[in-house]
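A protein chain is absent from this complex, but the other protein chains hold their places.
Chain naming follows the written order as A, B and C, and within any one chain the residues start at number 1.
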Amino acid sequence: MDKNTFAPTPPMGWNSYDYYDTTVNEQQVKANADYMAAHLKKFGWEYVVVDIQWYAHGAGSMRDKFQYIPFSQLEMDDYSRLMPDPTRFPSAANGAGFAPLAAYVHSLGLKFGIHIMRGIPRIAAHHHAPIFNSTATADQVADPTSICGWNPDMYGVRNTPEGQAYYDSLLSLYASWGVDFIKCDDICNTSLYRENQYSAAHEIEMLHRAILKCGRPIVLSLSPGPALIEKAWHYQQNANMWRITDDFWDNWKQLEDMFHRCELWQNSISVGCYPDCDMLALGKLGKGFSNEHDTHFTFEEQQTMMSLWCLFGSPLMLGAELTLLDEKTLSLITNRDILEMLPAVCRPRQICLTKNHAIWAAYNSATNKAYFALFNLSDSVFDVSVCKSELQAALASVGMQSSLPEQIALQELWSTEKADFLQPMFTATIPAHGCRVYRFEV
Amino acid sequence: MDKNTFAPTPPMGWNSYDYYDTTVNEQQVKANADYMAAHLKKFGWEYVVVDIQWYAHGAGSMRDKFQYIPFSQLEMDDYSRLMPDPTRFPSAANGAGFAPLAAYVHSLGLKFGIHIMRGIPRIAAHHHAPIFNSTATADQVADPTSICGWNPDMYGVRNTPEGQAYYDSLLSLYASWGVDFIKCDDICNTSLYRENQYSAAHEIEMLHRAILKCGRPIVLSLSPGPALIEKAWHYQQNANMWRITDDFWDNWKQLEDMFHRCELWQNSISVGCYPDCDMLALGKLGKGFSNEHDTHFTFEEQQTMMSLWCLFGSPLMLGAELTLLDEKTLSLITNRDILEMLPAVCRPRQICLTKNHAIWAAYNSATNKAYFALFNLSDSVFDVSVCKSELQAALASVGMQSSLPEQIALQELWSTEKADFLQPMFTATIPAHGCRVYRFEV
Amino acid sequence: MDKNTFAPTPPMGWNSYDYYDTTVNEQQVKANADYMAAHLKKFGWEYVVVDIQWYAHGAGSMRDKFQYIPFSQLEMDDYSRLMPDPTRFPSAANGAGFAPLAAYVHSLGLKFGIHIMRGIPRIAAHHHAPIFNSTATADQVADPTSICGWNPDMYGVRNTPEGQAYYDSLLSLYASWGVDFIKCDDICNTSLYRENQYSAAHEIEMLHRAILKCGRPIVLSLSPGPALIEKAWHYQQNANMWRITDDFWDNWKQLEDMFHRCELWQNSISVGCYPDCDMLALGKLGKGFSNEHDTHFTFEEQQTMMSLWCLFGSPLMLGAELTLLDEKTLSLITNRDILEMLPAVCRPRQICLTKNHAIWAAYNSATNKAYFALFNLSDSVFDVSVCKSELQAALASVGMQSSLPEQIALQELWSTEKADFLQPMFTATIPAHGCRVYRFEV
Partner (left out) sequence: MDKNTFAPTPPMGWNSYDYYDTTVNEQQVKANADYMAAHLKKFGWEYVVVDIQWYAHGAGSMRDKFQYIPFSQLEMDDYSRLMPDPTRFPSAANGAGFAPLAAYVHSLGLKFGIHIMRGIPRIAAHHHAPIFNSTATADQVADPTSICGWNPDMYGVRNTPEGQAYYDSLLSLYASWGVDFIKCDDICNTSLYRENQYSAAHEIEMLHRAILKCGRPIVLSLSPGPALIEKAWHYQQNANMWRITDDFWDNWKQLEDMFHRCELWQNSISVGCYPDCDMLALGKLGKGFSNEHDTHFTFEEQQTMMSLWCLFGSPLMLGAELTLLDEKTLSLITNRDILEMLPAVCRPRQICLTKNHAIWAAYNSATNKAYFALFNLSDSVFDVSVCKSELQAALASVGMQSSLPEQIALQELWSTEKADFLQPMFTATIPAHGCRVYRFEV
């Protein structure tokens, strides 16, 4: 098995975190899956992902003091493996785990994903609990010095055969449930130890090995970022996607910063290997954080976000509560012209990045279509210009063999308006924080 | 109560770690106390300190893999407080704790000390165990992100009234046992977090407050080093001694390095406030580490160590198994001339430090005696010289009011030989790694 | 010669920088000296210091672009030594240097100081200019990789006999002029090289040696800060004062920060060794910076500054143009009660420092007087309290032998009001950023 075949294009889906925080339940997951099947599936959206602490009793009940309640009760099987809290996920009762919910999602023609924290439950280690299919016990597998800086549930796993046995037992269980996607947290950048932010490299490898062994093509997503550019090869070898920022939310500063992240990672995108810009913070957000609100992004900013994520080729995970989507937001995530830039075969290339603007190009050798996007990063209307020579050089560097003609017939992908690129420079007047995305045939 | 009055001179005693590691038992502690009372007490030695993991069952039983066995069983009372392992400390059975052993040590005219790890037992937090005299439980007191990088037993304590209640309950228990000295570990420099090596500052303050409240003048010693020079005032406000290096052992490189540490800390010594050079690695060492041996230091190096520790004013804690002391080693630690430099009133001052040599002076305004020591740091016999003008300047800077006379009558304190300091320079021929310490009347 | 005898108390004087920047001239220096002799000398003020670039032609003429004009013309003698620009200092013409101006200052009963940049003029190195009393030339003395990050005039000097010869020639010249005080810049913290901020340690030593050789007791002041606490001993061995901050100006944030600096350095003050809080930014300031203004400090903040500098024992250098001093400012710098805390024998000790307040104590064993100061660091009126037990402990730690009595009769030094300290706590209501300083007999 080659893990790059598990996700031939950047995964598209929905994730429960941005709206529900730690509190999502079975009914809510199903409602979002239903919506996706009915309205989004035909545009490529397919993953339904249950995010953090589905195993924690009382998750979210002390939200004023803790996001993750220290030393709280966790649902766990007899083999040190966390199980869904049956209060929130009734179908998981009696050891069924997420199998029923996964089956439901599959029945809609969608895929099912879960979040995990790297490691083994702390309480299992303290209780010397058994490991499935192994003579080892959890205290032998857990590394007492390897903790997460922001979540109290787990200890890291030692780089030993016993540790591998634990991860194998985990993936075997998840595969039996029908899990298609795992978002593993506290592993892409273990920021607790500033001098070794890649302290869990061996756990990434162990997860990868366990996936290959389990026989199910489970997509592996690593969190949180920022991923370390000097470890690009290691991510590419072992995972399908890795977060290039810390948690992304609906504020302009973070969106602006994403341009720098994309500059950094543009060379490290290939089929099955996706630097991840994080969830799309649009629509209704924040209920589980006691802060339910419509995205703080302006519509122009939302277009900028969608354009950058798609042109760059990031995985797309919707943060919005789907059942509350309005028409305008829906139009953003169902624009087939924009979405067609997503696959890795459509290779992106930054042309420039200044305080006031960014320019990107992309070229798809399969379709022989070229794209460029002009972004206004300034706080007022601004003319953004690109030279034909720069565009030529950028497209050549991502595989375009021919030369650009004298006159290029452009189509803008948000407005569908036509335009002509004449020598030597093309200029667009763009609102604050907005963008224009042009496509042409080569 | 002013904690500076608890230790008017640098504490002198014995510590179980260098010989026993985690394994010392009651009989061994008593044997060392007996020896101290019989042979060393009259020279000022008085503290008997039981070092790390006296509460851990099976401590040392997996020494090939772990110094501290992860998730092992710890003796604990009903209030989240660790108790002596009764297998090793039979008198501690039935909740007596260290009271009987402390009483024995006191009966010899000596003082009794224990080692603790900062924090609250991890297992107590996971079990939501009660806190004495408080409605809080251990899970509310423990900080799940605050761990020790090298010992798996504890969680750090939150900076809250509940956290203070826990430390108060601890000190109340120790005071009831008759503890005179606490060496708290993982607190002076919490090296796990490289970007915040002083992450337990609040626990130092909480310990200090708990000591003042407990009514017993318990000396507070902080480990491990290196202490942070920029926190000198904070150590001075809250503790009696703090380690200025990581664990010190019997190798020349570490002893040589101590000269740099002493340079750094020489301004921060005062009554009740002692930068600590760590245990004296002489005599028999290492049995608990499966490495029983006579100190690797040459006799000259041992003289250098004793001279530096005393002139600098470091606490003196013997690492040797006392019952196995030989005559030569005994002579080193019972030299009253050398020991008289120890008190803070005898203020030290470095004159120079190069790759090959170090020179220190000291002046005691109470006795009007002055000292200087010449150290040969090179690997062969070497002439070390000091100028009278340098010596004058150094002694003046630590309080000598008068001018040095034309001719100074010196006594060397190890050999008791006499010598004369004539203008402009005094030179001694010193063996490799050795020293000469001179005293004169001002 | 012991350099600690050159400045038995913290130097007090005036420095041209804060008002004139690089532009001060002979007449202006004399006018300030005249004022000092007439009005301030009797309170202890005595140094008149000409600050940076007295050797630069056209200094200040491109102030909109450069503080220090790159590659500008510098007045230099035949031996690579900078000389005063005769346009600004007419008496320096014909090689007289600062001798005439120094003589004028001396005639007023005051002392004369100059600023220098460490190193040798870059242009001298490029021209292979000679060194006085040496066969070496400037290119052999200059280190082409050692530059100042903010001033373009000099190269650092190599740690060689030829380098020492250059510094000897410099000090010999300055001594012949009658210089009493040298403020050397780019030497206390050579911030250009972040990984080695003490890159000019050898030049500090060379300057110290050259001063001892020159036969004149020239006070050595090192700039800029922040001085490195881990080099405290080295500063103490070689210099009389060293800056503990970068340039200090009249804004509250910097004044507030000085409390942290003083906490850091309080252990490293002794006769002849003074951590330096920098110039007193009061009165008229900033003319040479095209920003002439009255100090931005409120009167309360000015009292806080004077109180901290004096209690801590910092050198006092007036930044104000003296001829423009008003009565209120004059009262601040001529308060004998406040100034009497200045000498090192009056040892300071911080009692506490929080976001809202600071408390310091001091004890003078020579006079048996004790002091404590309460500072309100918050932005509104605030009650600041000190416990008697804290005060007792703090004073004991700086040499007070006796115990505080039941009732202490206090005098506040700014208002001269009386008060009583009764058990267990003394409280004062203090305006924002203000202070109260109390004295009592022990």
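Odds and ends about this structure:
By our rule, a residue touches a chain if its C-beta (ideal position, glycine included) is under 8 Å from a C-beta of that chain, and two chains touch if they have at least 3 such contacts.
Just so we're clear, the structure is a prediction, and the values are computed from it rather than from any experiment.
All shown chains touched by the missing chain in the whole complex, by label: A, C. Considering the whole complex, the residue from A:145, A:392 or A:411 that touches the absent chain is A:392. Among C:42, C:128, C:336 or C:418, only C:128 touches the chain left out of the display.
Across C:12, C:49, C:142 or C:271, the residue that sits in touch with the chain not pictured is C:142. Touch with the chain omitted from the figure is made, among A:268, A:334, A:367 or A:411, by A:268. Think of the hidden chain as still there; on chain C it touches residues 70-71, 122-123, 125-126, 128, 139, 142-145, 147-150, 152, 192-195. Contact residues of chain A toward the unshown chain are 1-4, 229-230, 232-233, 236, 263-264, 266-268, 270-273, 350, 389, 392-393, 396-397.
Basically, only the chains that are shown with their structure count from here on.
Using the contact threshold fixed earlier, the set of chains in contact with both chain A and chain B is empty. Taking each chain's centre as the mean of its C-alpha atoms, the one that lies farthest from the centre of chain C is A.
Annotation: the chain B:chain C pair of sequence copies touches via predominantly the same residues, more than half of the used numbers being shared.
In whole angstrom, the spacing between the mean C-alpha positions of chain A and chain B is 52. Once the centre of each chain is set as its mean CA position, chain A and chain C turn out to be 57 Å apart. Taking the mean of the C-alpha atoms as each chain's centre, chain B and chain C sit 39 Å apart.
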